[in-house]
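Here the complex is missing one protein chain, while the rest keep their positions.
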Amino acid sequence: MSDNSHDTAGLMTVIQRGWFTAGALAVLTLVEYVVATTVDAPTLWLLPFIVAKGGLILEVFMHSSDLKTLDGGNA
Amino acid sequence: MRQLLRAVIFGILGYLIGATLTWLVRGGSLGDEVCVVFGYVVGLVGWLFGIGMGDTWVREWFGLPARESDVTGWKRYLGFSTDHKVIGVQYLATFIVVLLLGGVAAMIIRFELAQAGEGILNADRYNQVMSMHGILMVAVAVAAILGSFGNYLVPIMIGADDMAFPRLNAVTFWLIPPVAIGLLAAPTLGSFDAGWTAYPPLSVVNNGGQILFVLAVTTFGLSSILGGLNVITTIVTMRAPGMTWGRLPIFVWAAFAASMISLLTTQFFAASLVLIAMDRVAGTVFFDGGAGGDPLLYQHLFWFYSHPAVYVMVLPGFGLVLETITHMSRKPLFAYKAVVVSLLTIAGLSVIVWAHHMFTSGMAEYLHGPFMFATEMISVPTGVIFLSAMATLWRGKLWMKTPLFFAMIWIFQFLMGGVTGIFLADVVTDVSLHDSYFVVAHFHYTIMGGMIFAFLTGIFFWFPKITGRMINDRLGIIFALWLTIGFQLTFLPQFWLGTNGMNRRIADYPDQLEGANLFSSISAFFLGGSFLLLIYILLSAARRGPKAGDNPWNASTLEWQVSSPPPEHNFSGQPTVVGHPYGYGTADSRHAEFAGMTAVGLAEPEQAGTGEGGDNE
Partner (left out) sequence: MAMTTTPEAVHSRAEATYRPAANRLGLWLFLASETFLFSAFISSRFVVSGTDQPEHLNQGLALLLTLLLLWSSISAFRAEAAMAHDNRRLFHREMLTTIVLGALFLVGVGVEFNEALTDFPANTIYGSSFFMLIGLHAFHVLTGILALGVVWNLGRLGHYGSDNHWPVEGVVKYWHFVDLMWVAIYPTLYLFGGS
């Protein structure tokens, strides 16, 4: 995430990305629920939803990409 | 001192408050297990607050400046110090004491087993003493090396001034005393008698002491997890310039691999114990077969931690032994890269072998083959580490001082443990050997032989660095031989006992096994006696030993390039690493350079070997 201070436009882009993600998560959750209540033995059907939701949270909300730059720099 | 006193008071108050409130809310009696649980939790918080978290973190959480302790000298060892060297010594002292306590329990066990029939202990008491011995020793095995040498050596070896999270480090250590208190207080609630493994259904229905076991061991798990987290973060982010992954001393790699295991898998032990606690106090039925639960679930969760845990015990031991061998045979560590790969492979494989402890448990048949195969796979990387130790010694200039003595004995001990492990990993033989004294002998060779002997190697090798004084080498060697002979005489007969029908965890046995048992018991007392010599050696050396100088072994790694004991922040200037740590025998090999210090030379052993305590700088 960019650290531009006092940069309202930058803040808005970041937040917009957050809203898109949250929207996607909400849709996934609702569809997941519908699938679960209509399909018999839905376990396998639900796994893709779990992976997709978890992936979105890790990537966008938890900034998992900062794991790439963690080394102290001596590698 | 003041902190310690405050911690004790807050701990007791916390316990009383937690227990009383619970009692007021739900009635019953104050000694009920629910009250104990809440009392313990609040008491633990009080203890941590009192010992130093209150002065540091909690104050900062409320926007107040932290109060750092300004105690100096020996009093630092009794308080909330964030210095990794102080914490390392705190661990060392604590776990030597726990080792001795566990040893006393062992003597009582062997006293009972010296003769068939009931002696000083009835069957119940026997199980309680045996369980106490087991869990104390497992705690020593898991935490003694990582806690003491992991803390003391890792930051210096990588050229850092401390661990990545010094305060967390202090908290990690100060979680240990409540563990000891919890375990030792168990007799007030009727002790625990389900062994260190605490299998249900017994552990759900036995005396109240089991709940203290659960609480204490969960706390211990928390401490291991936080310790592992700190070690890994330190190694990844705090290495000195030039300290690439390929130049890390081998002990650092070993600590890294072991910490990975304890960081992740310890949670399964915590989970299994929490489920036991829930079944005991909250009325859940996880392990109640009658209500649809499954006691085998516990064994799966438990061994998913407890098999990897044996590598938490032994990998740091590999590290200490390999360090000692390479320095004291004046040769580069043989196959450094292969050893690193092996350490990491062992850590990886260790999580897919757990059910080899369950071959006779009644678990699904089709699991036997895969778990047997995976277990035997681990012998391969373990063998590589063995080969490295042997090949490093091969045609080296062996400097036969106590540490090398211990390291070489270690090779034999662990070989015995590993070879007997194969019979246990093999389903066909394990069906007969399981739960017999063969297993007891196996894990004493691996844990006492593989971990305690490595620990002693480390103590004798780094004692001069930690205290600035040399150990009496002649006494050291006498101790090594005494201990080793006592050990063989005690545990070799147990392999025979196991194959001749002696069951594990049992106070009585068939009369015809009496001879071998008596022999093993007498040897055990002989073995136990050697520890008195160890205490004498360490105490007298700490008080009167000759001055060690900075680098009595003329070793190449960073901790030997600073004073003994090292200064407050380890290095006066920033060390820069320029080469491999074990460049022995290569004329112009250098490991590191310091501002204001000449490059680290690698003197030949003749030069170094003369005279104990000679100051080589």
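First chain written, first letter: the chains are A and B, and each begins at residue 1.
Here, a residue touches a chain if its C-beta (ideal position, glycine included) is under 8 Å from a C-beta of that chain, and two chains touch if they have at least 3 such contacts.
The model shown is predicted, which means the values in this text are computed figures rather than measured ones.
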Problem set entry | Residue of B:Ile225, B:Ala240 or B:Leu343 touching the missing chain in the full complex | B:Ile225
For this session: Decide which residue listed in B:Ile17, B:Leu78, B:Leu189 or B:Met278 touches the omitted chain of the complex.
Result: B:Met278
Seminar exercise, completed: Contacts from chain A to the absent chain lie at residues 1-8, 10-11, 14-15, 18-19, 21-22, 25-26, 29, 32-33, 36-43, 46, 49-50, 53-54, 57-58, 60-63, 66-67, 69-72
Problem set entry | Residue numbers in chain B that touch the chain omitted from display | 61-63, 66, 68-72, 76, 81-83, 161-162, 164-168, 225, 229-230, 232-233, 236-238, 263-268, 270-272, 275, 278, 282-286, 291-294, 297, 300-301, 304, 568-569
